[in-house]
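Left out: one protein chain. Kept in place: all the others.
Labels run A, B and C following the written order; every chain starts at residue 1.
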Amino acid sequence: MIERVSFENDYNTGCHPRILEALLQTNTERTSGYGLDKYCVEASFLIKKACHAPEADVHFLVGGTQVNLIVIAGILKPWQGVIAAETGHINVHEAGAIEATGHKILVVESQDGLLTAEAIDRYCHSYHDDPTAEHMVQPGMIYISQTTELGTVYHLRELQKIRQVADRWGLTLFVDGARLASALAIEESQIDLPVLAELTDVFSIGGTKCGALFGEAVVIINDSLKKDFRSLIKQKGGLLAKGRLLGIQFRELFRDQLYMEIGQHENDMAAVLASRFSACGFEFYAPPLSNQLFVIMDEREEASFLERAVFERITVLEDGRRVCRFVTSFSTEMTEIDTLFTK
Amino acid sequence: MIERVSFENDYNTGCHPRILEALLQTNTERTSGYGLDKYCVEASFLIKKACHAPEADVHFLVGGTQVNLIVIAGILKPWQGVIAAETGHINVHEAGAIEATGHKILVVESQDGLLTAEAIDRYCHSYHDDPTAEHMVQPGMIYISQTTELGTVYHLRELQKIRQVADRWGLTLFVDGARLASALAIEESQIDLPVLAELTDVFSIGGTKCGALFGEAVVIINDSLKKDFRSLIKQKGGLLAKGRLLGIQFRELFRDQLYMEIGQHENDMAAVLASRFSACGFEFYAPPLSNQLFVIMDEREEASFLERAVFERITVLEDGRRVCRFVTSFSTEMTEIDTLFTK
Amino acid sequence: MIERVSFENDYNTGCHPRILEALLQTNTERTSGYGLDKYCVEASFLIKKACHAPEADVHFLVGGTQVNLIVIAGILKPWQGVIAAETGHINVHEAGAIEATGHKILVVESQDGLLTAEAIDRYCHSYHDDPTAEHMVQPGMIYISQTTELGTVYHLRELQKIRQVADRWGLTLFVDGARLASALAIEESQIDLPVLAELTDVFSIGGTKCGALFGEAVVIINDSLKKDFRSLIKQKGGLLAKGRLLGIQFRELFRDQLYMEIGQHENDMAAVLASRFSACGFEFYAPPLSNQLFVIMDEREEASFLERAVFERITVLEDGRRVCRFVTSFSTEMTEIDTLFTK
Partner (left out) sequence: MIERVSFENDYNTGCHPRILEALLQTNTERTSGYGLDKYCVEASFLIKKACHAPEADVHFLVGGTQVNLIVIAGILKPWQGVIAAETGHINVHEAGAIEATGHKILVVESQDGLLTAEAIDRYCHSYHDDPTAEHMVQPGMIYISQTTELGTVYHLRELQKIRQVADRWGLTLFVDGARLASALAIEESQIDLPVLAELTDVFSIGGTKCGALFGEAVVIINDSLKKDFRSLIKQKGGLLAKGRLLGIQFRELFRDQLYMEIGQHENDMAAVLASRFSACGFEFYAPPLSNQLFVIMDEREEASFLERAVFERITVLEDGRRVCRFVTSFSTEMTEIDTLFTK
């Protein structure tokens, strides 16, 4: 059997060669543990600089579910819940991680994975107008992802409106940036790192899906959320002993434009992939924008692609057609796309 | 200022060169995520073989606190607690990780970090004899560490007795093996991997402090604890996306005797260190056996060593003397010991 | 201003005179606390007899949210969730009590507050068929209410089918009987206490809304759920010090047919109320069956009724009409209904 090419996800290889090289170069050095080393300090500095947010706190965690459960558990009051889209990662694919910290996810209607400021506002109105509100879970936070689980992105205009809604109802705004590199490469969204630092209370910068071996940076903007955060990370099992591994990786991603370049590469490869699918007459389940494509195909077509490639089937539509996900990563090559479309 | 040598801990460098090489060799391969790859399968097989436990389940997690909170939360009933020594890692240095999953740590008297079967038995007796027992936290599990936080080890005889006590009271027995490589190299303990597999319900094999970049293997022996364990790992943020990184490392540690060799090297270096300290007339706070030494010194001596080395002060005794910890690792070299004792 | 009559809920007065009398008669007796008294023993016996379930365990708790959170937290594994209707009390009106114990509520589509065996089955199928199931919350339990939040009831046929689905997927079946007296008085449901004992794993018998000052009996049928339940009650703050107060009340409700009579009275009064509303041309939001009526009225009508009565507005429909809830209780009198309909 021929080796199939893989568009299964953006974490199916190791890391970007430059990151590997940095790990090699530093392997024998001795440093303090738990992120109290010079590499974490420097990576933190570089990220704050890239965000135009010198006052931010930056923490480095290993994985995305860890980030979400720690940030959310750290911020919400015991009687509060977090607003999310039905497709939100925390609502579907974290095995109840948020609820395990004691908090309900308050599902608000969404479109293509995107919440709207209006829907959030309506939800909060309805909570606060309800005479039995104190018997219900109080919204305390808004969780959105950039890019979303469906590969779509928020536009600056919408993010500004969501910020206003957050302020109106006293909600914390948290952006899950597990795939932020890809999102940042979409210029028409008009959302760059300084914008995130300006409009959110806290956001994450994904490494795992953006060229690192592992690692997510949490950027805390809101002063009131900064205190004792490392204790919470430790409590939830998120404080890496050899924490410098995170610092070394993020230093490499942010000491020049590597993080942005990886996002651009992912999107470029996805654009090629999308145009090939379109050229073959395929339609998309959600608009193709970032490094995840959701292609609608019938059973026969799916089987045919499966001969040459690994990818995930996300769901089966009522008419029997499949929604299949193709993901590009820092290491996706044109030849793999060619192989996928070889007859 | 001269570069000081470091005996701060056993996670102050990167990883063993063989592990680094293995990561390099595999970096560009594409595999499935979350531990569902061939390297994890192979590492799991090698560990089960080393344990003479073909029926065991092996899972790979990133860190030790993660292991402890996931194993304990997964096993205890909501109304149960876990028995531990006062010095137990879960009781002191995990920022309340166990309590955050809802469970009390039941402190039972210990000596040099070691629980005794007798003390555990007495504790359980007293719980079950108490007419108000149902108002108290029920012991559900025994947590011990090999080596302990004070560098001591359980002997086979004691472990057998603890197993009997566990059986008498229906308790699960869990051994935290964060520093298991060092423990396994102490032959007089008569505890090897097959013994652990025979006498415990679940134990961990530490990688982070034994030459890996990161990673702990959880070996589940008791069938009733196996079901759905991966869901729990995911929920607690412990399922590494690029899970193969763990498989690759543990495959390297267990495909020949590397894990044992690392433990032996740690202990050899610690033995040299201990003999040097003894020769200088220093006493130890706990018997020097494994890769952690607890040396008693006065303020002036501490200051003098601090000029040449990095190490941790653990506590100050009532008479003002310090207890200082010196730790060796896979990468400790004789020259570093020489430097430490240079006048 | 005239004193308005109240149909606000079924807990707006004290208790049934016979219960009050029993509390009076026993007030000066000395008994042991925490439910270890003869009244609790007798009440437990009477309930088991009424259920034809001599092997059941019966516990007495103060309130309904307490019952739900204790039963659910006691039964579910940490990685499991509970299936419920969107309108389920645990999903809407318990301020996140279930999530606070660490468990997600898995909302399955419902009609008039009723789940169907088919919908539950479909949900479980879809979970177990999903290749990423271990990243999702595992269904562990079915929660239904008899009567539902919309005053409807399950029929024996549906309950049998739900039992089969529970067995197929290894789910625990829990019936919240906060308003069970009213439900039991609906003969066409064909569900009586022995049926509940036969088909469920655990169910509750509400006292608070059925004539008691307070109190809910939890009937545990499934042996595997019985152990240590009192420890869990204590942990969640549900073990009443003067526990006999619960025993005395439930003994009174069950030593003859008082519980059934109260349910019958509630439904009789509701039937009169429903016929009056119907006679005036009002429609119902959910079929009027039990002691809760959901009447649709316009703004002017609502205002008019509010002059003579206290009741709750549940929601406002898209066309601006209101859904108003009128509830009868053990103490509802015909004259109150007359007052409500006085012009």
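To be clear about the criterion, a residue touches a chain if its C-beta (ideal position, glycine included) is under 8 Å from a C-beta of that chain, and two chains touch if they have at least 3 such contacts.
Worth saying up front: this structure is predicted, and the values here are computed from it rather than measured.
J.: In the intact complex, which of the presented chains make contact with the chain not displayed?
T.: By the stated touch criterion, the chain not on view contacts A, B, C.
J.: Return the single residue from C:Gly81, C:Gly113 or C:Gly238 that touches the missing chain.
T.: Per the contact definition at the top, the residue touching the missing chain is C:Gly238.
J.: May I ask which residue of C:Glu29, C:Glu109 or C:Asp338 touches the chain that does not appear here?
T.: Candidates C:Glu29, C:Glu109 or C:Asp338; residue touching the omitted chain: C:Glu29.
J.: Please identify which residue in B:Lys48, B:His103 or B:His265 touches the non-displayed chain.
T.: Of these options, the touching residue for the absent chain is B:His103.
J.: Which residue, C:Cys40, C:Val82, C:Ala97 or C:Leu289, contacts the hidden chain when the whole complex is considered?
T.: Going through C:Cys40, C:Val82, C:Ala97 or C:Leu289 one by one, C:Ala97 is the residue touching the chain not shown.
J.: Of the residues A:Arg18, A:His135 or A:Lys161, which one touches the chain left out of the display?
T.: Residue touching the chain left out of view: A:His135.
J.: At which residues does chain A meet the chain that is not included here?
T.: 73-74, 77-79, 101-102, 134-135, 138, 228, 230-232, 234-235, 239
J.: Considering the whole complex rather than only what is displayed, give the residues of chain B touching the chain that is not shown.
T.: 78-79, 81, 92-96, 99-105, 131-132, 134-137, 312
J.: What does the interface between chain C and the hidden chain look like in terms of residue numbers?
T.: So the residues of chain C touching the missing chain come out as 6, 8-9, 11-15, 17, 20, 23-24, 26-33, 62-66, 69-70, 94-97, 100, 208-209, 213-214, 231-232, 234-242, 245, 310, 331.
Note that in this section only the chains that are shown with their structure count from here on.
J.: Same or different interface residues for chain A and chain B, judged by whether over half of the residue numbers are used by both?
T.: same
J.: From the centre of chain A, which chain's CA centre is farthest?
T.: C
J.: List the centre-to-centre spacing of chain B and chain C in whole Å, with centres computed as mean CA coordinates.
T.: Using C-alpha averages as centres, the distance is 49 Å.
J.: Just how far, in Å, is the C-alpha centre of chain B from the one of chain A?
T.: Comparing mean C-alpha positions, chain B is 33 Å from chain A.
J.: Where in chain A do residues touch two or more other chains at once?
T.: 94-96, 100 - these are the residues of chain A that touch more than one other chain.
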